[in-house]
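Reviewing the structure listed below.
One protein chain omitted, others in place.
Every chain is named by a letter (A, B and C) in the order it is written, and numbering of its residues begins at 1.
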Amino acid sequence: MSAAPGNELRIIGFLCNWCSYGGADTAGVGRMTQPTDLRIIRVPCSGRIDPLFVLKALVNGADGVLVSGCHPRDCHYAEGNFYARRRLEVLKRFLQVLGIDERRFEYTWVSASEGQRWQEVVQKFTERIHELGPAPKITPDQMAMAETMAAQPR
Amino acid sequence: MSSSPTYAYYPGCSGQGTSLEYETSSRAVCEALGVVLHDIPDWSCCGSTPAHTVDHVLSAALSARNLAQAETLTGVEGIATPCPSCLTNLKTAGRRMLDPQFKERVNSLLDTPVKQPLPAKSVLQVLFEDVGPAALKERVVKPLAGLKVAPYYGCILNRPPEVMEFDDCENPIAMDRLLEALGAEVVPFPLKVECCGASFGMPRKDMVMRLSGKLLDVAEDNGAMAMATACPLCQMNLDLRQSQINATSGKQHNMPVFYYTQLIGLALGLDKRLLGLNKLCVNPKAALQAAEQATAGAA
Amino acid sequence: MKIGVFICHCGSNIAGTVDVAKVAEEVGKLPDVAYSTDTMYACSEPGQEGIIQAIKDHNLDGVVVASCTPRMHEPTFRRTVERAGLNRYMFEMANIREHVSWIGKDKESNTQKAVDLASIAVAKLTQDRPLIAKKFGVNKRVMVIGGGVAGIQAALDCADGGLEVVLVEKTATIGGKMAKLDKTFPTVDCSSCILGPKMVDVAQHPNITLYANAEVDSVKGYVGNFEVAVKKKATYVDWTACTGCGLCTEKCPSKKATDYFNEKIATTTAISIAFPQAIPKKASIDPEYCIKITKDKCGVCEKLCPTKAIRYDMQDETVIEPVGAIIAATGYDLFDYTRYGEYGGGRYPDVITSLQYERILSASGPMAGHIKRPSDGKEPKNVVFVQCVGSRDKSVDRPYCSGFCCMYTAKQAIQTKDHLPDSQTYVFYMDIRAPGKMYDEFTRRAMEEYGARYIRGRVAMIYPKGDKYIVRGADTLAGTQVEVEADLVVLAVGAEAAKGASNLAEKLRISYDKYGFYMESHVKLRPVETNTAGVFLAGSCQGPKDIPSSVAQGSAAASKVLGLFSKDELESDPQVASVDIKRCVGCGKCIETCPFGAIEETDFRGEPKANVIETVCQGCGVCTSTCPQGAIQLQHFTDNQILAEVNALCQQPLVTSFE
Partner (left out) sequence: MHTINLTESFDGDFVRKIECESEQNVSLCYQCGNCTAGCPYTFAYDIPVSQVMRLLQAGQKRTLLSCKSLWLCATCESCTTRCPNNIDVARIMDVLRHEARRQGYGSERSVKVFWDTFLDSVKRHGRVFEMGLAVEYIARTGRFWTDLELGPAMLSKGKLAFKPHSIQGQAEVEKIFERFQQQKEQCA
């Protein structure tokens, strides 16, 4: 199931502390085996996730980025995930413009009790990234474009 | 509805012999109610139970030949069949062929491969969903008032629910509603989905005696004058073998066992020859007359 | 910067599938890492001492521990570094247990992943700044939501501890399920004799304000300072005037109203008092059945009422209650057994639920304690109990054990024999779950002394035969199919989350599992806390529980609240947003998006600027991702801190920086 050692790809996860990070913990407590590619960065809320983080990760060599927050209506901070959703939708379009395969980026919802769901999410996303293979190097043009975008007021 | 519901029709082998009257009455009722049936050209046997006791690929392939034959028809929304056993095989084959690997294996046994299996329905489902009790009621010319009937669906018409996807798997009501629309009195029948003994009549008659005998007992206990079925095997076990059952159990059942399509045909006033009431072993005359008198008396 | 890194073995939990020494070695090579080692149990006494010693010996500025989830031990280690004189926010954790060793099988990959995770923690730490918590005042009032036995216990304990308590109950009376029970296991003593006095105490306690027939509408604020809007639903009777004399209920001509208290086995009058011992003992009108309200006729109760309490035009009313803590005690509801078509799906009158049977057994119930069949009022001879209905059944999405039904079934079998000595009981069970003091002995007594015939197997179908029911099951120990002719069948229906539980959870901002039961902060270590500070759990809202456990949890939740309120001030979490005045252009975008209204506009030398009200800010960071200038930064999760982590993971250097 996991990529052969040495064959791993760079997958970065941004997870909200209350729901999805807890869900990943629950999966761990349940010993639900997962591919090893993913590295998780913990943030308080999916609303804290700046699309720029995702963009930077992809531009700087990540092969995939996974964002996961609380289910709609279940946000610890009432509506942070709602903001996240809106922003990340916009980001998907950004990626297309930049010429980055938008399938390298995914956002999803997993609650703290959903260990099994988390396992499935990781499994599927990792498989997808492996199907896409290592991300192509970013060209100087793309880099410049990303920089312009990063400088845009949000 | 703008256009008539149109189906590829799979009669099933028993319709050519042991359940001729089911076959003719199903066709007659469909025609009367505006359901168009196009026979699947040169259909073959689905293999029934024996096939799936050998192998699932073989069983699916026997059904799949008919699925492929049905694909030659145009303008049909699916396959309709009166026989629950054929239906199960058609549905199971279609469902399992969603798995490309399985489909591949099945197609490799066929001369003409299946492209996209058509959805299959029982004639009962077609009549219930495409015509419906309300429309049926309007067409009744000879209400069956006074006929106390136990509706018996048999074990596989609705089970397992994930495959059959029609009506309730413990307490189906489609036939109840149609019979009620005819004016018949549907008696409570708790064994609606209990098995009758299936195809064990020849090799293990004892099992059929016991299981079908129990169905007759419970129908009678609940005040039924007749039973209605939707399955050739059920009908045969309950009707043809009723004398054997009586001989084994010492009981005196005299319970006519109709196909529900025969009852619909009666209420619609269809040509008696197509309904084949004379093919029933337990003569239904007495029950039908009693029902008529009961209503006449009440009126 | 001088950083110390500690890679925990957690016994074999981590070390089993991660080469911890290698991780320590690799991370030790990072530029800012001054000290790196592995440690057996980082959280244990020697483990913590080791960290403190290293801070002192190596003059460390910050510490990274790579071990279990920060959701468990982050507070522990923060205290550790604080004891060594560091600011507690100069600490980071890498989760190499739940996210590495427990989910990956390949040691090499795990080790590499652990190195990466520890490295991002180091990267983040290089950007960390000391943060100082502020103090704020606490409103020492507590709200208890749900007036079952757990809520009652929690309310009484808090009130006895000197706190002001607001108890909110959805129905017209407190008491919950326990009020409906006749007797209770394992002592078979009368339920109302235990619960009744407690309910009276609630009514009479000077510190308790009771809102019955009320529900929580919305919750604002945070620990120490919540504001809860409580909707008092119209009862059409002025409860300040009603004395509970019951005259109205005697004369009301509308007698077909649904009797929820009696689990619908009886009907009641349109104006009614749930039961004689109800608290509050006040009448209320069911508007669906009141002839005055539906047809503008009748009006009998208004004429009769000696205190002129009837108000046909009463409206719902909302009150705001400021409280410092909230205890959720909303209990459970019963599984809807009509989903089992094979048991009749609700069509058979003498196939009833266990709770209906309690009402039949109860001396104050509709049958005055005489066991009679609902269909024909006859005394049953053969009574069959079916366990695990809607429990331990994946096909109806209820895979869990409801915990108390084995016990109450034994109780009901015993009571059946007590009431009807000539009766015979049968119990279909899969396993008997009776792990408690005197519990197993109790179920054994049902068999040994009361002759209950226990049959190990599930029931496949129930159908009527004459005026009896055939119950067809299996006796798996005998390896046969069995049939019992029953006069009455009692289904031990399982427990599921109370209706509306998930809705309330969303208001309280607490988590719930896929069945709607509330999630505790930690199963073993924090069983009555939630992940939302100031919100606690009691009773079966957290999962099915019998009365002893519900009461224990009620008391535990109360002691947590008393502990919380033992301080006059609480420390605020300094992980809040903060505005860089120089960068802020006063656009107000952050003010618009903050879900908590924590940002206000201030005037700074004639220019509008954003200002964060620290006590209101919850630290979500939505504003930080909103601000076009990068002017408002969530402390401890700033753009630079998170980017440092991203950077540590990516090979190529960052294109832009925010500074």
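Definition applied: a contact is a pair of C-beta atoms (placed from the backbone, for glycine too) under 8 Å apart; a residue touches a chain by one contact, two chains touch by 3 or more.
Please read these numbers as outputs of a predicted model, since none were measured by experiment.
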In the full complex, displayed partners of the excluded chain: B, C
Residue, one of B:36, B:57 or B:294, that touches the chain absent here: B:57
Contacting the left-out chain in the complete assembly, out of C:8, C:123 or C:459: C:459
Touching the absent chain when the full complex is considered, from B:204, B:272 or B:285: B:204
Residue in contact with the excluded chain [from B:109, B:140, B:173 or B:290]: B:109
Interface with the unshown chain - residue positions in subunit C: 342, 392-396, 430, 456-461, 472-476, 479-482
Residues in subunit B touching the chain absent from view: 13-14, 16-20, 42-45, 47-58, 61-62, 65, 69, 105, 108-112, 155-156, 159-161, 169-170, 193-195, 197-207, 210-211, 240-241, 243-244, 278-279, 281
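Just so it is clear, only the chains that are shown with their structure count from here on.
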Overall pattern in which the protein chains touch one another (line/ring/star/complete/other): line
Whole-Å separation of chain centres (CA-atom averages), subunit B against subunit C: 51
Distance between chain centroids, defined by C-alpha means - subunit A, subunit C (Å): 30
Per-residue overlap in subunit B, given as positions that touch at least 2 other chains: none
For subunit C, residues that touch 2 or more chains besides their own: none
Subunit C - residues contacting subunit B, complex: 340-342, 345, 347, 463-466
Contact set on subunit A toward subunit C in their complex: 2-3, 5-6, 8, 10, 12, 17-19, 21-22, 24-25, 27-29, 31-36, 39-45, 47-53, 56-57, 59-62, 73-80, 83-84, 87, 111-114, 119, 138, 143, 146-147, 150-151, 153-154
Footprint of subunit A on subunit C - complex, ascending: 69-71, 95, 97-100, 102-106, 108-110, 112-113, 116-117, 120, 505-506, 509, 511-514, 519, 531-532, 575, 593, 595-596, 618-622, 624-629, 634, 637, 639, 642-643, 645-647, 649-656
